[in-house]
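Of the protein chains in this complex, one is absent; all others appear in place.
Chains: A, B and C, in written order; residue numbering restarts at 1 for each.
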Amino acid sequence: MLRSAIVGSTGYAGLELTRLLLRHPRVVPPLLLSRESQASEDQERRELFSPVDGTMIPIHPFSWDLLKKHDIELLFLATPHEVSRAWVPEALERGLRVVDLSGAWRLQNPDYRAVYKFSDEGAAADAVLSRAVFGMPELHREQIRDAQLIANPGCYPTAVILALMPLLRDGLIDLDHGIISDSKSGVTGAGKKPSQGTHFAEVSENFRAYGVFTHRHTGEILEQLELTPEQMTFSVHLLPIRRGILSSIYFHLRQKAGNAEIEASLRRFHAGNCFIRIFHPPRLPELQHVAYTNFCDVGWTLSPEGKRVMMVCCIDNLGKGAAGQAVQNMNVMYGWDETEGLIG
Amino acid sequence: MLRSAIVGSTGYAGLELTRLLLRHPRVVPPLLLSRESQASEDQERRELFSPVDGTMIPIHPFSWDLLKKHDIELLFLATPHEVSRAWVPEALERGLRVVDLSGAWRLQNPDYRAVYKFSDEGAAADAVLSRAVFGMPELHREQIRDAQLIANPGCYPTAVILALMPLLRDGLIDLDHGIISDSKSGVTGAGKKPSQGTHFAEVSENFRAYGVFTHRHTGEILEQLELTPEQMTFSVHLLPIRRGILSSIYFHLRQKAGNAEIEASLRRFHAGNCFIRIFHPPRLPELQHVAYTNFCDVGWTLSPEGKRVMMVCCIDNLGKGAAGQAVQNMNVMYGWDETEGLIG
Amino acid sequence: MLRSAIVGSTGYAGLELTRLLLRHPRVVPPLLLSRESQASEDQERRELFSPVDGTMIPIHPFSWDLLKKHDIELLFLATPHEVSRAWVPEALERGLRVVDLSGAWRLQNPDYRAVYKFSDEGAAADAVLSRAVFGMPELHREQIRDAQLIANPGCYPTAVILALMPLLRDGLIDLDHGIISDSKSGVTGAGKKPSQGTHFAEVSENFRAYGVFTHRHTGEILEQLELTPEQMTFSVHLLPIRRGILSSIYFHLRQKAGNAEIEASLRRFHAGNCFIRIFHPPRLPELQHVAYTNFCDVGWTLSPEGKRVMMVCCIDNLGKGAAGQAVQNMNVMYGWDETEGLIG
Partner (left out) sequence: MLRSAIVGSTGYAGLELTRLLLRHPRVVPPLLLSRESQASEDQERRELFSPVDGTMIPIHPFSWDLLKKHDIELLFLATPHEVSRAWVPEALERGLRVVDLSGAWRLQNPDYRAVYKFSDEGAAADAVLSRAVFGMPELHREQIRDAQLIANPGCYPTAVILALMPLLRDGLIDLDHGIISDSKSGVTGAGKKPSQGTHFAEVSENFRAYGVFTHRHTGEILEQLELTPEQMTFSVHLLPIRRGILSSIYFHLRQKAGNAEIEASLRRFHAGNCFIRIFHPPRLPELQHVAYTNFCDVGWTLSPEGKRVMMVCCIDNLGKGAAGQAVQNMNVMYGWDETEGLIG
């Protein structure tokens, strides 16, 4: 049984990860850690308190000694990216394997990384970065198996990359024409900190775009898909729901094609990718079927003249978009069945 | 045409009041005032910008001179109660009529007022208080007509008082048994300031009680209905909706009765109260029919043995529970038709 | 005071129209009509019952005689399009002016009309159609003034047309590249009839696309904007909200431009169009600011290289997208101020 710890377990992704690990047959209940000594009310995960003896799962202040004392082997970081930048080097040095849910180590291209304004750019950080593997098993399964540091992908990029990669690899998309991803996310994607923009009365019965052309997840999409900024228009919107991301993706085919060619491309690439579900037209994915799962559902519609395509892909932003993918990565890292603890 | 000003127009009640006054046939567009010089983005009510010339309605920093310069006659305060306590004395001295939407001047009983911890209790405040009229036209229409200071009622008390007063006056309710009001409110009742408790992801798909036995609106209910604290159990809950308050009120009848006697009591008291709609059993009020109106809907169900009653009453907390009632009070104060600007 | 009647007042658009007409200073309360004798519970609009005397507004079974008896001059049809097709010819013959909220008379191009499968196509219908004016005052104000039959626009086309027309007229958009409108609507747009797709538990916490490339509103957009089907990709999604439509529109500029040129084009076209609000970048419209209004808000973001544009436009689908625009058309038809009854 694997011993793991979670830093940042009071956020939405950290809570979801705790839930998934409690249910996982190959890990002991995770050690929950807080970056700071906090108010007593936050010292326990009350949503999760153990039914066995009526006590709640405690949250300990973080210390390296505590990790050692509990023989922790795998460290999950559900922390702000600055924290991940600061802690990962020491964690690696101490021999821990790390799955980092933040954006700290996802981007190799310094141009794309600029948006994060990391204060520690330099040779030392580059050395860590060179060991980081972008944690999307469907793309990098082999490297993940042996990696010490997994950069768990962002929620928006996950579905967009999984939907587009097959057709891009097969050269079906007219890149001169460009690709548009009109993406929509639930509110847990914005984190737990209260703000005017996440106030219930400002979100409910409302809908709005934000971060058009500028969202910091853009770089991940470009880097993984090997596109230029001009080839990809990426916009994001806030949905009045708790969980889920759906992207409507528009592009032109290089030449007229039928549904069969699109489907063949998707199925070929995703053969063996057990969490990718491909829908036959005219059925399109919807958020309710991926909520509380690790699935990524992909469908599309072809225009009457056979040139224009609208793809629809969706995930649970806390599932495949964060905690679920982190568990999937763990399963790959330890050679377990990739679906362990992630079904049902 | 009456000239009025609103202080606190950026909150939910202030915005609703602005909307209602813009639509009112007997007032000029209100002067919008802010208590402090704020960030430029808040300097205009963008939801409301004037369609006539495409400009937005400006929000001016408050000053007594500005009120004078604009010949303001009526001042609406949609401000925290401390602000209302501080400003009302001078406003009265300057000859302004005031409708105060806060809890500053609602309670004559010092025991009930204690919950507000006013720092200015004393002879001067008592003098102001003695001139304040509890602004519920259905109860105090005559005094409102001539009042200089209207204490606009709280949202929770409004519906509870309007539903119970008729039966209490007629002695139908068994007070030894006590009354329970299980009240539920939408999120705009909690104000616009972001907090963990109003974060979308903590409210949506959630429901919770708060403030049981201790809510500061309790005193208003007791004072107006002339009940003792032991006779009234008042609890409040947060609904995952934007607007509306519904209270389920339980009591025993002093003696067995039929629906006809209950209905007669309600209709007798509310004859001429044009915003009170009384429902025949088995139909019960629901929030959607009062949303964006000034109506207070009242219905009830009698138990099979004819002793127990569940009443249901509801209002829009920003309408009859705040801005709508403020406009209704204005209509009474100036001798206009009570429904002016409040229909449709 | 104008005398008008509404057929179909129990649907969402019909209810909103009733509310707006009750508030309008130049019309008497509308006569509410039902197409069929229905169950007694539906015989009155209980949301709206008159506060003056406590009675509800009755709904009468439709008859031409009743219209005559009440001296009705203007007939609003909030009916299915088949009903509008059947009734309008007689209404015109009887000298009534008609504002039809259905899709019955909006499309002159028979190819676009085919989607409705009208059973009465032919010379008689063509004669009626030739007298119909597409009821968008911002485009056809002069013809509306004198029209006997107004085809009130569909909800989706309204905002898309108002946003794109200025830039298309000015030749700013690269039509070879095509335009994409990713549109999202609240549930009242789907009508009041219960279905699996509008069940609360299938909509709440969900989001999905439907009707991609095939929505029957597509023809209206193409016809008014004079585009070919290949030039316009139109997709629609269901938002878990009650009211509102927001469209994210993507296109390339014919040549690189700045925000100033886009804004100039919009302001030039919409000068005098009092319900169109144009936002400066980086501010973008959001649904909450148009809810319960007749405004259409338009904004945009320009890509860093100055070639790609994402426009955002939104309306209340029951306001400017249906009942509000119907009242605006009435105001134009009778020479009243276009904002009469539509402000606040």
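To be clear about the criterion, a contact is a pair of C-beta atoms (placed from the backbone, for glycine too) under 8 Å apart; a residue touches a chain by one contact, two chains touch by 3 or more.
Because the structure is a prediction, the values reported are computed rather than measured.
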Candidate in contact with the missing chain, chosen from B:221, B:284 or B:332: B:284
Full-complex contact with the absent chain, from C:102, C:188 or C:218: C:188
Where the unshown chain meets chain B, residue by residue: 177-178, 180, 182, 184, 202, 204-210, 212-213, 229-230, 233, 235, 237, 239-244, 246, 248, 250, 284-288, 291, 301, 303-305, 307-308, 310, 312, 314
Absent-chain interface as seen on chain A, which is shown: 19-25, 46-47, 49, 51-52, 54, 204-205, 274-275, 277-278, 288-289, 292, 295, 339, 343-344
Interface with the unshown chain - residue positions in chain C: 12, 186-188, 192, 194-196, 198-205, 240-242
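Here, only the chains that are shown with their structure count from here on.
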Set of chains whose contacts include both chain B and chain A: C
Far-end chain from chain C, centres as C-alpha averages: A
Euclidean distance of C-alpha centroids - chain A vs chain B, Å: 46
Centre-of-Cα separation between chain C and chain A, whole angstrom: 40
Inter-centroid spacing, chain C versus chain B (mean Cα positions, whole Å): 35
Multi-chain contact residues (two or more partners), chain B: 204-205
